[in-house]
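Have a look at the structure below before the remarks.
Yeah, one chain of the complex is gone here, protein chain that is, but the others are all in their spots.
== chain A ==
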Amino acid sequence: MQIILNGQPRDCDAATTIARLLEQAGYAGRRVAVELNQEIVPRSRHDSQLLADGDRLEIVHAIGGG
């Protein structure tokens, strides 16, 4: 299946959780926040939240800004 991750299409296996995707992208244990289809997914739900075809996922962090 395909999701949109940070605005870019990305193939991923069915039954992928957010935790699994973060691990694949190298962000396991990093300080990031996740939004799925414009709803925040709290860290406590990363292990259980499954992704579905067409999902729009945002992974963000803090950078320098004024």
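A few remarks follow.
By our rule, contacts are C-beta pairs under 8 Å (C-beta built on N, C-alpha and C of every residue); 3 or more make two chains touch, one makes a residue touch a chain; residues count from 1.
To be clear about the criterion, contacts and distances are computed from a predicted model.
The complex includes a chain that is not drawn, and of the options "ABC transporter permease", "Thiazole synthase", "Heme ABC exporter ATP-binding protein CcmA" or "Thiolase family protein" the UniProt name matching it is "Thiazole synthase".
By the touch rule set out above, chain A reaches the unshown chain at residues 5-8, 10, 25-27, 30-35, 38, 40, 42-43, 58-66.
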